[in-house]
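So, chain A:
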Amino acid sequence: MTVRVYIPRDSGARSLGADTVARAIELEAKKRGEQVSLVRTGSRGLYWLEPMVEVELSDRRVAYGPVNVTDIPALFDADFLNGGNHRLALGRADEIPYLKSQERLTFSRVGIVDPYSLPDYISHGGYRGLERALALSPEQIVEEVVVSGLRGRGGAGFPAGIKWRTTLQTSASQKYIVANADEGDSGTFADRMIMEGDPFLLIEGMTIAAIATGATEGFIYLRSEYPDALHTLQAAINAAVSAGYLGDNILGTGRRFLLEVRMGAGAYICGEETAMLESLEGKRGMVRFKPPVPAIAGLFGRPTVINNVVTLASVPLIVERGGAFYKEYGVGRSRGTIPIQLAGNVKRPGLIEKPFGITLREIIYDYGGGTASGRPLRAVQVGGPLGAYFPESLLDQPIDYEALAAQGGLVGHGGIVVFDESVNLARQARYAMEFCALESCGKCTPCRIGSTRGMEIIDEIVVARDGEKASRLELLRDLCDTMSAGSLCALGGLTPLPVMSALRHFPQDFGLPPSSGG
Partner candidate 1 sequence: MTAKFVWMTLVLGREQDIQFGLLLAASQKWTHRVPWMSTTRWDKAKVAAIAQELKDKPGALMPVLRRVQDELGWVPAECVPIVAEVLNLSRAEVHGVLSFYHDFRRDPPGRNIIKVCRAESCQAMGGVSLAEHIKRRLGCDFGHTRGDGSFTLEPVYCLGNCACSPAVVINGQLLGRVTPERFDAAISELDENLL
Partner candidate 2 sequence: MDIHRLVKMANDIGSFYEALPDRSEAISSIATHLKNFWEPRMRREIIEHARQGAEATPRLKELVREAILTLE
């Protein structure tokens, strides 16, 4: 009897040797005359357990991990193909507490299905959203998304349904759907996991968006740092085209939607939607001013829906189950679930999909298990390089757009990076400015010149004598004010967040008395 064994081909798992493990299992099985069928999946997101190998038994999948090639003979010896016990045995995969306690709506298939298999996708409930969408009018689809309360998961948190409605109501000979897959924030990898682990979900979400808004062409703007995602997406698009889920006549309904993946080329700013449009048009990724909003005048001047990968991936379920279903999750104006990506110095990094409202502390301690180094946690950056640094004392913040904003922070793309006590926040503040300087498109003055001046002033503050510190600090505050009030886009506009939060919460790192940061 052939045993089905699941091993992620997720690039994170691969970076830890998943390919080698897979090959080793094949070789060992051959050697032992065992019939093994390997299925390469996405990652369940339990990265501290990667490479995690799952074996399919009659009624369950049992997991082992993290598996090293040297463990493989022993695993065979322990009869892991029949769920045998071994020190790496984790039991039922879906019973692992880290996973079991999550509420996976968007990531329900990631790590379970073969991302290359359209039948697998369909048999796990894929394309039901599209089927329902095809039975609805565009207005009805949009209404479901509006009702769901889904907000852009890329960082801006703008209600997706409103965007769609604008595009639907703008008449044009050509409209576009663009998936923002330029996931550049450090500490984030949810988009990548979907594209590598459940690419049809993104394709389905985009197709629904197209049908809802009257768009006939779509682009996935993918950052070049994700070569594996390019392969999966392309394979999935080809499969969807062959099966009639994409193309000139979607499932025989006469609707048209063509989809193409476009690679970025190493520019964080192209995650900003207007810079992304410039890049898609084959230009320098310079930010455009708004209005006009892309929903009215976007790619090549045509109405364009731009949504982040996770946003689009949330759509099929919303349309399948109804907006009201999705709206049940979450708190306040933050509805639904958010895939939180936990990274940095943390014992159990990974992906945690939970409804909005979960606190940072729950994420970092209950899921993450505290720092990887075992040293005390000192700071947490929430929401990527433009997100605030919070001290331990603020970890009871719920993850909620409004609540974090009230603390001078942001949800961003849901990335959380944990630092232990070895971190120096003046250095992190300087790095925030440095990153802005590195990635600034250079269009607006506050960002182009300000970020470089910001690095210089922070350097000066750190070494300044007491008498000079105050004037330098005032200049830094002025600069941050100029950047946040004067910048054209969020890169320059939000860079002051990490800087000012570091100064507020960790003044001693700048050589200032503990209370002076405020």
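Picked so that all candidates are chains of the complex that A comes from, given by their letters.
By definition in this document, contacts are C-beta pairs under 8 Å (C-beta built on N, C-alpha and C of every residue); 3 or more make two chains touch, one makes a residue touch a chain; residues count from 1.
In this text, all values refer to a predicted model and were calculated from it rather than measured experimentally.
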**Prompt:** Pick from 1 or 2: which one touches chain A in this complex?
**Reply:** 1
**Asked** What part of chain A is in contact with candidate 1 in the complex they form?
**Response** 9, 11-12, 14-17, 19-20, 23-24, 45, 47-48, 50, 68-70, 183-189, 191-192, 223-228, 260, 262-268, 279-286, 300, 341-345, 349-351, 372, 381, 385, 415, 417-420, 423, 428, 431, 435, 438-439, 441
